[in-house]
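Missing here is one protein chain; the remaining ones are kept as they sit in the complex.
Each chain carries a letter (A, B and C) given by its place in the written order, and its residues are counted from 1.
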Amino acid sequence: MCRLMLYLGPETRLSSLIVDPKHSLIRQSVHSEEREEPLNGDGFGVGWYANDHSLEPAVFRSITPAWNNRNLQNLARVVASDCVLAHVRAATQSSGVNEANCHPFRWRQYLCMHNGDVGDFRLVRRQLLASVCDEAFGNVYGSTDSEHFFALFIDSLLTNRERDPALRMAQALARAISRTLELVRNVGQGGDSYLNIAISDGEHAVVSRFTDADDGVPESLYYFSGQLYRDVGAKAKRKGTQPVIVSSERLTADAGWAEVPANQIIILRRDRAPQFVDARTAEPR
Amino acid sequence: MCRLMLYLGPETRLSSLIVDPKHSLIRQSVHSEEREEPLNGDGFGVGWYANDHSLEPAVFRSITPAWNNRNLQNLARVVASDCVLAHVRAATQSSGVNEANCHPFRWRQYLCMHNGDVGDFRLVRRQLLASVCDEAFGNVYGSTDSEHFFALFIDSLLTNRERDPALRMAQALARAISRTLELVRNVGQGGDSYLNIAISDGEHAVVSRFTDADDGVPESLYYFSGQLYRDVGAKAKRKGTQPVIVSSERLTADAGWAEVPANQIIILRRDRAPQFVDARTAEPR
Amino acid sequence: MCRLMLYLGPETRLSSLIVDPKHSLIRQSVHSEEREEPLNGDGFGVGWYANDHSLEPAVFRSITPAWNNRNLQNLARVVASDCVLAHVRAATQSSGVNEANCHPFRWRQYLCMHNGDVGDFRLVRRQLLASVCDEAFGNVYGSTDSEHFFALFIDSLLTNRERDPALRMAQALARAISRTLELVRNVGQGGDSYLNIAISDGEHAVVSRFTDADDGVPESLYYFSGQLYRDVGAKAKRKGTQPVIVSSERLTADAGWAEVPANQIIILRRDRAPQFVDARTAEPR
Partner (left out) sequence: MCRLMLYLGPETRLSSLIVDPKHSLIRQSVHSEEREEPLNGDGFGVGWYANDHSLEPAVFRSITPAWNNRNLQNLARVVASDCVLAHVRAATQSSGVNEANCHPFRWRQYLCMHNGDVGDFRLVRRQLLASVCDEAFGNVYGSTDSEHFFALFIDSLLTNRERDPALRMAQALARAISRTLELVRNVGQGGDSYLNIAISDGEHAVVSRFTDADDGVPESLYYFSGQLYRDVGAKAKRKGTQPVIVSSERLTADAGWAEVPANQIIILRRDRAPQFVDARTAEPR
C-alpha cells in the first residue's frame, strides 16, 4: 500500500503540491492517516511534464524516504509544471526496494502509479505477462504488481481505437482492471485486488478507485477542484484552467475535498469538470 | 534521537541481535516505543569485530532505512561476532542524511554511537572543535553532534593514563560529558544535552545514560545479562563469557531486563559483571 | 560485459581476494585490461558462505562503484570465508542500474554471476521465461540477461537427477547454455552469446568460458591453483584444501595462472584438482 497524488492545472511549483500542504505527500510518507500502518518509507517518485509538452515526462525516483531527501526538496522548490504525479511507497513483501520498483512508471508520454495490490500476484504474474503484446512486455523492468498492471494498461491502450484521448485512457484502464480480475479468478486463489491507479499523458488523466473485496471498501481517494490555496491556482484565471488534484488523502482541511466514489474512474481534462465512469466498463455511471 | 544496541559476549550471529528479537532494532526503526515519534528511518549502521580482534572493526552504514535493507539482512544472517554495535537514526534538522553522519563512528579500534543531542550544538560546534587535538579533529568527517562528541572522547582518551582499558574508556567518556556540559554552559544558551553514548574497543564497552535536563529523565536505556534466548548465549557455557546487551529499548519481554540508572555509565568487561560509575566523574556510585 | 572472480579454498579474508592483489577485482573495476572499455563502474556484488555452510550465503550488492565503496572495504577487511564470489558490472544499455540487476544472483544455496551477453536478449526474453518452471520464473526480479540465464540453470538443475553435486551443476550449466543457443536461434536474429558463468553452492563451483561467435574467442577467463601469496592459502596445509581462484583477469603476475580453455566448463571440488568438461555437453573433453 502506498500514497499517491496527481495534479492537472496551471503551472505550479512542485513544492506547492508535495511539500507545503499541511498534510502533503511528504507528510504522508511518515504519517499517513487513512492506512493502518502510517509509514510509506520505501522510496518515492515524482513525475512531471515540461511545460511545452514537447518531451517525454521526467521521472525522479529514489529508494530513500521522501521525508529526508534533499534532492527532492530542491527540485520541488524550483521546478514548476502543469501536470505532476507523485508517489510514496510502502513496499510489500514480494518485491524489493530498488528504483525499478518505484512509481511512477513511464511508457512513451504516459506515467502510471498505483496504490493497492493485485490479488494473488505471485500466482498471476506469469499469465499476466503471457497475455500482453511485446511492446507492453518489454516495458517491465522490475517485480511489482503495479508495473505489471501498467503492462496490461499499455496492451489495452494499443488495441483501443477510441479517438478521444481521455476516454481512450479511461477505457484502457477499465479494460486492464477487468483483465486483472479475470486473471486472478483463473489462476489465483480468490485474493482481493485493490486498484487505485493514476495515469496521465500530461494533458489528461484518469484515476481509478477500485476493489473487488467483499466489503466493497477500496483504498481512500479524494479530489479537489478549484483554488486549494494561494499558490496552486494563482495563475488559473483563464477560463478552463481550473486545477484539479486527486490524492490518497486530503492535502488540506479545506471543505472542498470530495471522495472519489467507490469503483469509479475520475477523468480529468484541462477544459472540463471532472467526469466519472464505471471502473470496469468505462461507461458513465 | 535514535535507537542503539550493543552486544558483548560469545560469538553470535548478528541476526540473533538485530533481526530475530520480537522488538529488535530493525523493528525499532519502524516502531520504537519509548520515543514520542516512533520512526528511526534516516539510515542505520552496524559495526562488529573480527573474532580474532586482529583488525580494525568493520562498519556497514547506509542512508536507507534498516527495515528494508537487503544487504543488512544478508549480512546479519551470515556474519557472527563477539562484539556488535548497531544503530538506527532519526536525523535532526541541522545535519543531513549521508553516510558520514550514520553511526557507529570509528577511530582506530574504537566504535562510538549516540542517542540524544548535544545542547545548542550549532553554537557549540566551533569551540568544541577548537578544544580538541589534531588527531581528534582529523577524525570528524560529517556534521553531527554525535561525531563531534566522539572527538571530545578521543581527545580525552589520548591524555588519560589509566592502565585498565575499560576504566580508561569510562573516564574518557565521563570527561567528554563534562567537557560538553562546560562548552554548552560557556557558549550555548542553556540547551539540554542528552548523552546516551556507547563506545567499545571490541573487548570492553562503556555506555552512558545521561541528561542535564531539569526533569532529570534521560533517554531510555536497558541492559540484559545472561541468556536472552536460545541463540544468544548458546555457546556461553564457559565461565566468564556471560553475554551482555545494552539497548535503548528492551529487545524481548524477558523479565531480566533492567534499566541503566540515570546519569550512570555501565562498564562491560568480558570476564566480569557489569559495573556502574557516575557519568560525570567515572567514580563508583 | 563485466569482470568476475570466484574463490574456493580454505577460509581467507575477502580483502585478500578482492582488495589486496595488484590487479584485484576492485582494481579491475577501474582499469580492467582485457576489455576494450576498461571501466566496470555500474555497481558490484560480493557473495560468500558462512563457514559452517549452515545458512544461505550472504550477498552484498550496491549500485555505486566498487572502487570507492567504504562498506565493501570494511566488509572485505573483516569477513572471512571459504567460498567467495565477486563481480563488478558494466551495464549494457538495455537494463538499468539497480540492486536487483547486480550480480551475484541467489537461489537457495546457489550463487550465480555472469560476464558476457545473451545474444538478442530483448527478443529472447519472453520465450526464455515461458520455457522455465514456476520456481525458476519466480526467482527473476530484474531485467538482466544474466538473471534470466540463471532461471534456465535453475530449471535445468531441478530436472537433473545426477547424484554427484558438482557434476549435476556442470550438467545443468551446459544444458542452460544449450537452451540459450536454441532460443537465440529460434527467436533471435543470429546474435552472438558470450557466456562466462560462475555458479557455486558453497562446496563446489562450475565456471564456463563460452561463446558461439564466429571467431571463437570468448571473454577472458583464468584460473589459479595453489598458494597465490602468503595470505591466501596460509591455512591450506591440510591435504585436499588447495585453494583455487577463477577470474576474468589474472589477479597477480604469478606464472601459475592458466587460461580456461574456450568453450569448456571448469569444475571445482574441495578435494580434487580442477576438472574440465565441454560447455555444451558437460562431457569430459
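As a working rule, a contact is a pair of C-beta atoms (placed from the backbone, for glycine too) under 8 Å apart; a residue touches a chain by one contact, two chains touch by 3 or more.
Small disclaimer: the values here were computed from a predicted structure and weren't measured.
Colleague: Decide which residue listed in C:30, C:55 or C:187 touches the omitted chain of the complex.
Modeller: C:30
Colleague: Which of B:108, B:122, B:272 or B:285 sits in contact with the chain that's absent?
Modeller: B:122
Colleague: Of A:77, A:108, A:185 or A:272, which sits in contact with the chain we cannot see?
Modeller: Answer from the full complex: A:77 touches the omitted chain.
Colleague: Please identify, in ascending order, the residues of chain A that touch the omitted chain?
Modeller: Residue positions of chain A that touch the missing chain: 48-50, 55-62, 70-71, 74-75, 77-80, 99.
Colleague: Considering the whole complex rather than only what is displayed, give the residues of chain B touching the chain that is not shown.
Modeller: 95-96, 98-101, 122, 125-126, 129-130, 134, 137-138, 140-143
Colleague: I need the residue numbers on chain C that touch the omitted chain, in ascending order.
Modeller: Listed in rising order, the touching residues are 30, 39, 41-42, 63-65, 67-70, 91, 96-97.
One rule holds for everything that comes next: only the chains that are shown with their structure count from here on.
Colleague: Taking all residue numbers at the chain B to chain C contact, is the shared part over half or under half, that is, same or different?
Modeller: Mostly the same residues form this interface, as more than half of the numbers used are common to both chains.
Colleague: Where the centres are mean C-alpha positions, what is the separation of chain A from chain B, in Å?
Modeller: Here the centre of chain B sits 42 Å away from the centre of chain A.
Colleague: If you average the CA atoms of chain B and of chain C, how many Å lie between those two points?
Modeller: 39
Colleague: Residues of chain B touching 2+ other chains?
Modeller: Touching at least two other chains: 70.
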